[in-house]
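Removed: one protein chain of the complex. Kept in place: all other protein chains.
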Amino acid sequence: MTSETGFDHKLYGLFPQPRKQPDEGLKELERVWETPRGWKIITAVNNNYIGFWYVVTSFLFFLLAGILALGMRVQLAAPMQDFMSPDTFNQFFTMHGTIMMFLFAVPAVEAIGVMLLPQMLSARDLPFPRLSAYAFWAYLIGGLSFFASLFIGAAPDGGWFMYPPLTSTAFSPGIAVDFWLLGIGFIEISAIAGAIEIIVGVLRTRAPNMTLDRMPMFAWAMLVFGVMIIIAFPAVILCTLLLEAERMFNWPLFDPTRGGDPLLWQHLFWFFGHPEVYIIFLPAAGLMSMMVATIARTELVGYRLNVLALVATGFISFGVWAHHMFTVGMPRVSTGYFSAASMAVSLPAGIQVFCWIATLASGKIRWSTPALFVVGSIVIFVMGGLTGVMLGMVPFDWQAHDTYFVVAHLHYVLIGGMVLPMFAAFYYWTPMVSRTPLSERIGRWVFWLMFSGLHITFLPMHLSGLMGMPRRVYTYLPGRGLDLLNLVSTIGAFIFALGVLVFLYDCARNFRFTAKGPDAGNIFGGGTLEWLPAGLYSTRSIPVVHSREPLWDNPELSREVEEGRHMLPDTATGTRETLITSPVKAEPQYIQLMPGPSIWPLVAAIFTASFFMSLTVQAYPFAAFSAVVTLAAILRWLWDTDAPLAVEQAEVGGGIVLPVTVTGASSHSWWALNILMIVIGMIGALAVFAFFFLYGSSPEVWIAAPALGQTAMIAGMYLGVLALLWAGRRVLRARAGRVAGDLPWVLVMAGALLATWALYCDITGWLDAGLDPTATSMGAIVFMFMALQGQVVIVSLIMVVYLAFREARGLVTTPHNVTMDIVARFTGFVAVQGLVFTIVPRLFPGA
Amino acid sequence: MTEGLAGALWGWPPPVLDPAGPYADSVTVLAWALFAMGVVVTGIVVAALWVALRGPERWRRVLGGEKAVWIGGVAFPGVVLTVLLIWGLTLTASLTKPITGDEMRIRVTGEMWWFRVEYLDAAGNVVMRDANEVRIPVGVPVVFELRSADVLHSFWIPHLSGKLDMVPGRTNLLRAEATRTGQFGGVCAEYCGGPHALMGFVAIAKEPEEWQRWFDARVAADSVQPLAAVSTTNPQLAQGRELFMENGCAACHRVAGTQANGLAGPDLTFMGDRATVGAGILPNHRGTLTGWIGDSQGIKPGNRMPSYDRLSAQQLDAIAAWLGQLK
Amino acid sequence: MGDDLSLRINRRTIAAAFILWTAHFMIAYGAEQIAPGSMAARWIAPIAALASFAILALCWRRLGSNGSNVVRLGLAISGVAIAFQTMPAIVG
């Protein structure tokens, strides 16, 4: 096998090492990974704690949203009841959908990822532990304050999809919608941070020799999940920015009287919203694939087919967004394209289902609670998938759209595809984090209550939909044949809830959290690395992997790992560290030093939340104060991570010496930054889509562009920025081996300033041409371009100042330097985006 | 007209499966085929699961390899989906055949939370106004011009056709045709805030001759003003009319032939002829009309009409009496 | 061994197959957005599909005789999806 990084694969033969490591090493390892005691536990950043809290929090939101659902079902148990007022009901269903999608489903799978991935990959922790801590705290605080809006009656009531114009200031004048927009935007940022962490974690922190072909299915699923978040979530961020701009500054992006278009929101929202369904489903499918293999006691049949299915779903799910919009009056051929993609996206789902069935057939099932949940999920998911195919048929969708048929469909898919697999995972992986496993006997009750409750609740809804019951109604008229169906649904909902309650009872009785072990152990006989004996540091040494189920192929592996006979035994540098491997073949590359416990991610999260809350209630001075504190806290936390290195390189066992941290294209931070630029670039690209969409829908409000000469000048300035950056890097390289001097950063700073000036020229150019952001949709979207460009320009200016500061301390090294590289790269991105934002509107002017 | 309204509109059989026109017929056939497909495929998967878990060794070996995945997970769905897609696309095409311009035209505008109805002539001029009710002749193709005055709504008469959204700033055209007479319920299917749940209407299909007579009479009545005369003969009606004008009703409602010319609320020129009160939610007779005027907020919380609870029962009844004879 | 997902040709071919689907989707849908209902917008989808099929076939051949069946399935799924994506322009 050829090497990816020049690492000699023969060296894997050195492991396991013949001799056991001395016991002092283990003590040292435990000391290094020690958790703060007492109340200081909240400063912990280790994934064992953060992951567990994260899972518990997301489950809490599942319960809260579930309680809202029960309230709605009581209201709908009989026709025309007044258990709650229409306004309360509208808030309930809005919050139920919002919480389930944004505060439960996505965070829950992300949380399971944070908890399980390092163990499955045998990494000591995720690559950016403080970032996960920040993401968790931001989510907890933001989520709880969002939920609290229900108690003050200020909860949003525009539906989780928030369609304007109902959510525009004209029809929703209060702050409830702002609360939603800022709250959700904030939580999305937390989700994106988590996704970056997970992508880098899966690609760079795998155990040595765990090639892409040997990754656990869940890791594959989380990789696709992360990439999908990076592509899809910018759409909802742009949505919130656009609607907030309309609400706060009166920019008519969705107001048809001034050239806006309410359908723009729907396109952008569903470009996020449909992939979101797969973002939720794929990780759960990854968990299913792993559990299926274990309960059938055999390898997953069609591992590679399954991977192919994940990747195919990841792509095709981006071509189905408008099947939520078949009834808005799109041209016929357009609806056809989305119908076709909806059919195509079912193919990979079929592959996964049959992989699971084939695996069950090729092995011999051992019944257990996870096994029940897995088999039940397959049936429910297939049923939901089939109604999905029905809804993909345009003429049928015209009838069934926005009725209870869709309610039934989506709950089958989400509960069969995500909730039940999650419960299976709770039963399956609890022994990893608890001293005692959950009860098999109670678990069966939980399963049968939930399984039957689900069918009793949602099966009748297919019929209520066809009988004409629309969605999102707080009541229905008597005498329309809906009474009995709804009563049955309500009873089913309570049966389902009873199942969840019994699960809570099981947890209270049997769950005893332990991060350090001894835990209940591998009671289901899984074959992947998370079942190795582990402490807070994960495994004592990191095993060299030769197959997909290393524990099945090498029964001795646990002992070998525990005796420290594999790679990176104990601690090589005397600090927290993990092994960074290459993305494809997982060849050891370097040792990453990891930050320890810190209060600053928590402080930053509290003040980020208070920043967004203050914006919502328009307490601008306090918002500014919060922003400053947040920035200070983040810089303070980064400060620690930049400590000078004690050692340059260290031995990881078998005489293999690896460098300690590297810079450049193989560093994990470089990866993270590139992913971040993709996120910002996606927001820009979708804004360009919005421009063309509005142009197509209201060309009559488009005005003539500023003079061509001015456009050429601005374009020239942006090209000048690129030239300056190129020159700066060139100078740095030319001074190899010497002090960098001032010229490189001065050139980069000149570039950033030139980009700022170009933006200024762009703005004044449009103002002179008579464009007014509040008058027409063209003004709104063009000034939106500039607002987006303004944000990245400000970031690049801050970065340049930071670079100057580093240079003053003599920290800019030749011929390559990470800070210089990142600043130049980002400023280059600013120039390219500026170029696009300048040229696009001037190339497509009005009369 | 008012007899057993609710029961006639909905109920068993489900309207989606009980088509009353060509634009719903073929979708019903498709729906049955899709249900059959759903049941068969679920059956196949459950059977495969049963074989995988409990089946004889020989069968399990067949099912337990990648070949099963290729056949069951790729080939079989591939064929089924291709057939469905072609069917769906051709059906979509046949249901959205170009509009010739010879169809009868009715403009329906979604408002919070009722439907404004305007009958158009061939040139597109409004010839007659109504609300929350569309009457169409049997066997005549109709095009509904759907608009919205405020937020998104959706126009759905499941017996006659699929739904189509009412989008501010756009005009969507919905084709429909009834092949039998009857009353068919309709609702707003897109969430529009507040009492969205209580936003309905009625579609009434009549024999063409009957429809034509009714339509001609209405157009004649709407264009001139014979109504004012009717109300003066009876003191109660005169009082009702006076109260209507004095209490601000006229600011929002229009009654042809009187000073009442408000356009914010439903046109009441033919109120007495309407099947429902409150946008499809109550049968229309003098009692319910009285109740609605006096307590519309109690009946449909959050709607735009205030409750006239400051008027006495006797006064409300007079207004209802006057409105009830506007036919 | 030929199926190994960490092989460069396998990774790249799978990615290429679905990027091709994405490109075809964007061309077909984009054309329909710009000129709804026009004949040009209708023709562009089958033409782009033929080009896509040619590229898929090329990828297929590059896999060689002992290439991966899984990757071939990826090419096939992409091909079917592109064919689906062309039907609305022809049948619809």
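Chains here go by letter, A, B and C, matching the order in which they are written, and residues are numbered from 1 within each.
One rule holds in what follows: a residue touches a chain if its C-beta (ideal position, glycine included) is under 8 Å from a C-beta of that chain, and two chains touch if they have at least 3 such contacts.
Basically, contacts and distances are computed from a predicted model.
Going by its UniProt record, the hidden chain of the complex is named "C-type cytochrome" among "Cation:proton antiporter subunit C", "C-type cytochrome", "Carbon-monoxide dehydrogenase medium subunit" or "Stage V sporulation protein AC". The chain we do not see here touches A, B in the full complex.
When you scan B:Gly182, B:Gly262 or B:Pro283 for touch with the missing chain, the hit is B:Pro283. Checked against the full complex, the one of A:Gln91, A:Ser190, A:Thr475 or A:Ser626 touching the unshown chain is A:Thr475. When the omitted chain is restored, the residue from B:Asp18, B:Glu242 or B:Asp295 that touches it is B:Asp295.
Across the interface with the omitted chain, subunit B contributes residues 2-7, 277, 282-283, 285-288, 290-292, 294-295, 298-299, 309, 312-314, 316-317, 320-321. Taking the whole complex into account, subunit A touches the unshown chain at residues 78-82, 475, 478-479.
Quick note on the criterion: only the chains that are shown with their structure count from here on.
Two chain pairs are in question, B-C and A-C; the one with more C-beta pairs in contact is A-C. If each chain is reduced to the centroid of its CA atoms, subunit A and subunit B end up 41 Å from each other.
Each chain gets one centre point, the mean of its Cα atoms, and the points for subunit B and subunit C are 43 Å apart. Those residues of subunit A in touch with two or more other chains are numbered 305, 332, 335-336, 339-340, 343-344, 347. Listed for subunit C are residues 73, 77, 80, 84, 87-88, 91-92, each touching two or more other chains.
On subunit A, the positions that touch subunit B within their shared complex are 85-87, 90, 157-159, 163, 165-166, 170-172, 256-257, 260-263, 301-302, 305, 327-329, 332, 335-336, 339-340, 343-344, 346-347, 350-355, 357-363, 365, 375, 378-379, 382-383, 386-387, 389-390, 392-403, 463, 466-468, 470-482, 697. The residues of subunit C lying in touch with subunit A in their complex are 3-6, 8, 11, 14-15, 18-19, 21-22, 25, 28-29, 32-34, 36-37, 41-42, 68, 70-71, 73-74, 77-78, 80-81, 84-85, 87-89, 91-92.
Residues 6-7, 9-12, 14-17, 24, 26-27, 30-31, 34, 37-38, 41-42, 45-46, 48-49, 51-53, 55, 60-61, 63-66, 68-69, 72-74, 76-78, 81-82, 84-85, 87-89, 91-93, 95-96, 112, 146, 150-152, 154, 156, 158, 161-165, 167-170, 172-173, 185, 187-198, 200, 281, 301-302 of subunit B are the ones touching subunit A in the complex.
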